[in-house]
Structures are given as C-alpha cells and as structure tokens.
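Complex shown without one protein chain; remaining protein chains in place.
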Amino acid sequence: MIVEMRRGATTDEVDGVVQRAESLGLNVQLNLGTDKTVVAILGSNTGQLSTDTFAVLPGVESITRIMKPYKLASREFKAEDSLVSVSGIEIGSDRIVVMAGPCAVESEEQLAKAAKVVKEAGACILRGGAFKPRTSPFSFQGMKKAGLELLGRIKEQFGIPVITEVVDPHDVSLVSKYADILQIGSRNMQNYPLLTDVGRNKRPVVLKRGFSCTVTEWLTAADYLLSEGNTQVILCERGIRTFEDSVRFSLDISSIPVIKRFSHLPIIVDPSHAAGHYSLVPAIAKAAVAAGADGLLIEVHPNPKEALIDGLQSLTPSDFARLMGELRAIAKSVGRYI
Amino acid sequence: MIVEMRRGATTDEVDGVVQRAESLGLNVQLNLGTDKTVVAILGSNTGQLSTDTFAVLPGVESITRIMKPYKLASREFKAEDSLVSVSGIEIGSDRIVVMAGPCAVESEEQLAKAAKVVKEAGACILRGGAFKPRTSPFSFQGMKKAGLELLGRIKEQFGIPVITEVVDPHDVSLVSKYADILQIGSRNMQNYPLLTDVGRNKRPVVLKRGFSCTVTEWLTAADYLLSEGNTQVILCERGIRTFEDSVRFSLDISSIPVIKRFSHLPIIVDPSHAAGHYSLVPAIAKAAVAAGADGLLIEVHPNPKEALIDGLQSLTPSDFARLMGELRAIAKSVGRYI
Amino acid sequence: MIVEMRRGATTDEVDGVVQRAESLGLNVQLNLGTDKTVVAILGSNTGQLSTDTFAVLPGVESITRIMKPYKLASREFKAEDSLVSVSGIEIGSDRIVVMAGPCAVESEEQLAKAAKVVKEAGACILRGGAFKPRTSPFSFQGMKKAGLELLGRIKEQFGIPVITEVVDPHDVSLVSKYADILQIGSRNMQNYPLLTDVGRNKRPVVLKRGFSCTVTEWLTAADYLLSEGNTQVILCERGIRTFEDSVRFSLDISSIPVIKRFSHLPIIVDPSHAAGHYSLVPAIAKAAVAAGADGLLIEVHPNPKEALIDGLQSLTPSDFARLMGELRAIAKSVGRYI
Partner (left out) sequence: MIVEMRRGATTDEVDGVVQRAESLGLNVQLNLGTDKTVVAILGSNTGQLSTDTFAVLPGVESITRIMKPYKLASREFKAEDSLVSVSGIEIGSDRIVVMAGPCAVESEEQLAKAAKVVKEAGACILRGGAFKPRTSPFSFQGMKKAGLELLGRIKEQFGIPVITEVVDPHDVSLVSKYADILQIGSRNMQNYPLLTDVGRNKRPVVLKRGFSCTVTEWLTAADYLLSEGNTQVILCERGIRTFEDSVRFSLDISSIPVIKRFSHLPIIVDPSHAAGHYSLVPAIAKAAVAAGADGLLIEVHPNPKEALIDGLQSLTPSDFARLMGELRAIAKSVGRYI
C-alpha cells in the first residue's frame, strides 16, 4: 500500500501513518520527495487490508494498493493452472468444454430433445435452469424442484452431466443433489451468504461475472468460494453493462487473457446472455475460443419460438450443430480440441 | 409492444405475429408503411410480457416496449405519493427524514455515542449495520446477532428507531425483531429470494438501487416487494458505476426527478457510499435535498479514524452537525423542513 | 510515480528502472518489501511523464501515478479560486451566473424574444448556437455566419453578452468577433487543434466536459487552453454517458465538489443537455446550485414546440421565470445570489 501524504504534511502526520502501520505489524519505508512524502507499506497481507485504515489519518492525500485484494484465486498464490473435473471431463485442459441446453427446464419432452441434440453435436455437459431469477415478479420463475428432478432423470437417461443455477442459500443442498455443477448467476456474484454456502458444499461451481463487476471484484468473489474449501471453481464471462445498446451486454473479450494472467482458475464464456440475439452468438463464441477460453455455455432450445424464456438468444439445433463444426476448426487452429 | 417487421417481410410472417398476439388475448393493430410493416400490440398487461415472445418469430426486425415492465411501483398504478410511516415519522411528506449513524455496529460505546450525536443534530432514525456484506471474505463481516441486540438496546435507550441491513433470507425474521426499517443493499437489489422474504415480512424497507441497475429495473425490483404485500417501500439512490474514478460511485442526481415522475414511492439518497470520501458528502447531500429527495442516509461515526469499515466516507459529529444546519436552510428554500 | 516490480524481479531489473529514472534527472527511492520491490520516483514533473517510460522495462509489474497529469489547472499550481470576467460579470464569485437562451439561433425574431425573456427573468448572459455540431449530416447545421451576425445585433440591442460555440479551428477568429464567451462543446473537449487555437485567442471560454471523459482528463484538456496563455477558462459539467436510459446523459453532480477540491477554475452546469427533457431540468439546476456550481447554462426557447433543435429539453419563458425564482431561494440558502 502506497500512502501519498499531502504537500506540506507535517512530521507528526507522517509519523501517525508510520505508527499505525507498525502497530499492525507491517513493514514501512519512507520516501521523501521534494514535493511530497510517500510512505510505502509492504507485506503480503496488505491486500486484505482496507485502504481506509490509512486514508482517514490526517495529512494523507491518497492511497494506492500494490497487492491485489484477492489472494486464493491469484496466480501468485498458485502458479499452475487449476483443472476442474466433472464426471471425468476436465475443464481447463486442452479440451474446450461446451455446455449447452435451454435457458429453462420446461418439460420432459423439451429437456430430452435438448439433451439429445446438444450431445449429438458434441456438447458434453447439459445446461438447464430449474430456479430462474427474473427481473419481474410476474414472469415465469422456473419449474423449481420438479425441474431439478427432470434434470436428474435426463442426466441418467442420456449419460450427460448437468449444470443448473442455485439462487437461494436455502436450496444449495437440494440443488446439489441433482447438479454436477452449481451455477452462481451474474446477479448473485456478490451474494455472500450464497457464496459461503456453495463454498462449503464443494460441488464444482461456475461463478458468473457480475455484469458490472471488475475482474478484480470477480476474483475476490471467487475467494469466498475458495476460502470455504471449494477449489472446483470455474469462472464464466457473460458480458458487462456498457452504454452500447445493440446487444444486451458487451462481452468483455479481454477478460479472458486478463484472467489467464492473474489467476489460475479456468474460464468459460456465455455468448448467449451477452448477445441477447441468436444471430450474434456464433461470432462471439468463435472469438472466445480464439482468445483462449476453456469452454462455452450456450443456450440451445429444440424450438426457440416456443421457449418460455430467452428464446431470442437460443440457437436452434441445426444452428448449434453448424456452430460446433466451426468451433472445432478454430479450436484446432489454436492447438486445442472440442 | 411495437413489433417492427423486416423490410420485405411476407404476409405470412405478419400474420404469424398477429396470431401469436391474438392467442394471448391481446389487441392488435397493423401499420402498413411504404418501407416496413409495424404491428402495434396494445393492452395494459403487455408490460409484463417478454419481448422475446414476438422477437423470435420469423420476419421480425425488432421490438419496442410501450408499457413499462413494472406495474405496482408505477404512478399509473397509483397516482398519489405514497407515505411510509416509521414510529410516527412519515417518509415522503414535507419533512426531510435524515437517517444517520455508523456503517457498522462496533460496540455499545460506539453506537451509544453515535445515537447521541446524530439525534442531537436532528437525525430521526439511527443507522448501523450488524450484517456486513464485504467484497473480501477476509474482511470484518459485522457483529451479526450481537450487533442486532445492541441496536435493540440503544433504540430503547435513546428513543430512536433504527434501520439495519438484511443480507440473507435466513435472517429476515431475526433482523425484523430489532429493526424498524429493513435495508436491502445495492448488491442485493436483484436478490429475488431476499426480496420475496422481505416482501412477506411487511416491515418498512429501504431498497437501495443496484449500482448498475437502471431506474426501470429498480422499480421492477420494487414490484417484488409490493407484489408480496409490503407497501412500505422506500427507494434509496446511492450512486451508480461509471468510468469516473474520482468517486466510488457517481450519484445519479437525475434519478430523483425521474422517480418522482414515474413512481409514487418515496426516495432518499445515500451520499456517503456514492462519494466514498467525507469531503464530498456535504455537496451531494445538499444537492439531493434541492433536487427533491425525501430523506438522506448518512454515515456518521463518533471517531472515523477508528472505524472498522468505511471510515473515510464517515462524517465526524461536528461535520454532521454543521451539515444539518446547511441542509435545514436548503430544505426551507424548497418549502420543506428537517 | 510508483513502480511495482514483479515478485522475483532481479537486481538488474531493479537497477534498470533506477537508471532510467536517474537518466531523466528524477529522484529515486527503493522500497524492498518481503514480497516485492517498489521503486518510488519522485519530483513535481513526473505528472507529465508517460507511465510507459517505466512500464516497458523488464521486471516491472505495474505503475501508479502520484502526481496528477494536469498542472496549470490544479489547485496545487494556484491555490486561490480563479475569477473569469465577462463585461463586468464575474464568474466564480458569490453571484451565480445564469446563461440562457435557445440551443440554436433560428431567426432575428426568435433570438430577440429569447433575449428579452431570459434577461427579464434574471439571466445575465445569452446563449445561442450559430454553428451546430450534429450527429447526422442530414440535420440542420445552424445559421453559421448569419447566426453570428444576429447574435452581434441582439447583443447590442439588449445589452447582454453572448456565448456561442466554435467547432472548427478555421472559425475561431470569426466567432470571437461576435462572442463574449467561446464555447467548446462536449465532443470537442479533446479536439487539440481547436483547444490550441482557442487558447491563443484569449477570449473567455467555456470548456464543456467530454461526455465520457474523467475529471482528470477534463482538467488536462483545460491545460491546453491555459498553456497557450488563455486563463479565462470556465468548466461546464453537462452529464456523462452511463447505462441509465431515462435521461440523455447522467449529470455527474459530484464533479462539482471534486473540481472545487482539485482545481481553481470556476465550474458551471448545463442541466438541459444532461436531462434531455424539460421536466427534469429544474431539479438538476437546483441541485447544481446547492452543490456549489458557479453558474448555469440553460436552454430556453420562446416556443419550444417550434424549435429546430432540442425543443424537448428547452424551457418555456414562463417555466424559466418560475425556475429562476426557485434558484434565487436556493442560492440564498447557500450564501450566494443570482
């Protein structure tokens, strides 16, 4: 932490900063410039310290962090890439893992059809929401427990692991009875009771990026899961909120190399929620693979026109099959496979 | 809902839209332009319908909503201003209600001192957090139940109602035993299980704006509370995330007149979390009163230098007393009082 | 400038940084932490140095500025508030200066009517655009030279100074023949040839904030004007681009106290372009005065329904007169006058 003193700060004020740092057992070094004094407070645990600890002291102009606020998710904590294993499928390896299926579980027939087509096209994990967080209380909220049971049945029948979202801390143990991967949605990235409960549960978890959270906040949220002992964490970029109005969210393609640089966790991309429109999904999915994503989470519906939720961003089975062919070529061109 | 057909859409495609609308019992009118056909789908319940219902149909270019997605929070639903009553204090009336106190409950001594100074300065509700949602799992998470009990004691001792945050659906009934107003934090504005439980509880509730949510999404979140039967809803603007880096969040001053135009709910402003720095709090608080806010939520700490959380944005007792004097003058100039 | 070395950086890499700093005549201090070495490079001229100078060197993790990139606009350069004087009207004093008038000069009759009503209501400077930068080439681009001549005539007739925009470096001397204040629009805040020419011209100038520029970038743009010798610089906050869609731009109310803290230049506020809708203008204007703005720039049209540009955000004469009354009361409550 770098404490910049105000121009003309007194010796007493500088001493106040030094004493507070030393009282916390931190290493302090003074830099006396001609204009300003700068106090460097060093130590690996300063990342978890609030900058306010020093910013409130008299004579302080501003504070800059040197250490990142996240710890367990950082590459400094763990240098080699983490692999997450789901029924023998490794996420974070050379294989690009495609998870696909409908936004919401709607019926046995719909889910079975979806499972069939996505598996045939090469997806190895089935997605489908049973609990649906909706912006309006008057919208369809998902089939809930019945949806979970359907997921359980289809998973057995088709031999494909499933990912589904959990939105309420009350439901973590119920959902984890059926799900191979728990999904934490964008609006819950900073829902700390939920993160804590999922962290204790130890199922593999996909942590979607909050749509207005920085990469640093995202990795700090991952620390909640990791600090409870759940090391099976997969990050999912799904677009951020910007001023651009031609898409629902702007996919932050640079978060892929940024995550690879600063964290050991695997990262997948959800092009469907970012685009908001099926016609834009393929280009974004292809870009994600080229940029180094470890997997994709794509909405596919046997009949998007009849989908209860998010039909516009869902691919048809044939569009999905075509896209998978294109993705295989790109994966190969970057030394990976699907 | 206005459905714009693609240039060259066929009669069958237009019919497809008309038929889907009619199958939902909606009123349809066709507009045949020289370039494009536009289908107007009218009816008061179209606001709660997903635009995807029509956007997925062949030949459709784009959809525009006419009705807002929120309903119960709208001024069209209820024309006159709503008043929320807390121990005889009316929020939404000519009185500007100031809620003040520390970010977190830290000790009996700290809370008692805070209660004394804010009450003396003219605040009529005491704030203080017992459960603290923190970005890092390694940060102080609040005194939890012990903090609630302290709030209960101080409230009796000083005769001042209290507002405190609830972050976990598990804790709603516990927190509402002690709190006169439940606070839903910015990161939980779209935490639907929490909204639903607080909506059922019926305590007055302050719903903070999600830091990246539009006014429309905010009012739609309020519908979750209202639709469960809790009509005691107070909105709280606390700043939005922008590119500007001289403050923690940019206070959206225009949300005050926008809310007054589109909703009947009272709105208060939290200048402390927006500013992130005590020196900026007074200007923002004064602006809020001039712009028509019904109240303020301000962080005041008996000794900000020793605060466990957010000391930098907390006012000292003397700064708060001075600010209250300034606010009284502005309140009077806009025909209100504190 | 604070240079954070990578964990495990070699002595040679640290020396490389030190040597480059010393070769530039800068003062260097080393901070050897247990995890990382931090090199503090101090001196008042480091604000104008690119961070890349050091960031490109081997072993460097990241760079943090201590000195701000702007210099002449900073309060460190000039501690006392600057006053800008226009025909005896001082901007930056206790008087809140209201500049009002139509978006565009449309005709002699329109401009004369506007001048009459805004002067009667208490505005002391007339605004009116002769050159209009428009997003579409097919829109009305202003009356250009004829508009300037009209401004010149009306100014004489009503004895009121005028402010008008200059958009092209070619036109600076022409426009300054007629204008008492030159306005640089939001889209031109970083148009450096224009800034340079206006800086050389020495007329008082209103520098509008770029709608996506930080306060730091804004003050650095002001340095372009100041460094050419034009010290008559007035800043104008007019809203920034955010995700919120109920207004055209979100007025950044906190920029007022931030500017007052970091700069000596006066700041005015344009509520009209931010709001985009007449009904929101009064609340924003009142907030600006309460927050400490030195003036306002408001669109008023004798007949907004017939305005060629921006009619929706223009106040009618009677709405403007009512607002001026309300603003006087608020100005008084903060110890100022209109």
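For clarity, chains are labelled A, B and C in written order, and residue numbers in each chain start from 1.
What we mean here is this: a residue touches a chain if its C-beta (ideal position, glycine included) is under 8 Å from a C-beta of that chain, and two chains touch if they have at least 3 such contacts.
Keep in mind it's a predicted model, so treat the numbers as computed, not measured.
Within the set A:L42, A:I63 or A:I284, the residue that contacts the chain not displayed is A:I284.
Across C:P161, C:P304 or C:P317, the single residue that touches the chain missing here is C:P304. Remark: the omitted chain is touched by one listed residue; of A:A275, A:A307, A:M324 or A:I338 this is A:A275. In the full complex, chain B contacts the hidden chain through residues 2, 4, 7, 27, 29, 31-36, 38, 40, 42-44, 64, 66-67, 76, 241-243, 245.
With the whole complex as reference, residues 212, 214-216, 240, 242-247, 250-258, 260-262, 274-275, 279-280, 282-284, 286-292, 326, 329-330, 332-334 of chain A touch the missing chain. Even with one chain removed from view, chain C keeps its contact list with that chain: residues 48, 50-53, 55-57, 69-71, 133-139, 167-170, 187-188, 190-193, 196, 211-212, 217, 220-221, 223-224, 227-228, 241, 304-305, 307, 309-312.
The rule is simple: only the chains that are shown with their structure count from here on.
No other pair of chains has as many C-beta pairs in contact as B-C. The centroid of the Cα atoms in chain B and the matching centroid in chain C are 31 Å apart. Separating the CA-averaged centres of chain A and chain C is a span of 38 Å. Shown for chain B are the residues in touch with two or more other chains, namely 212.
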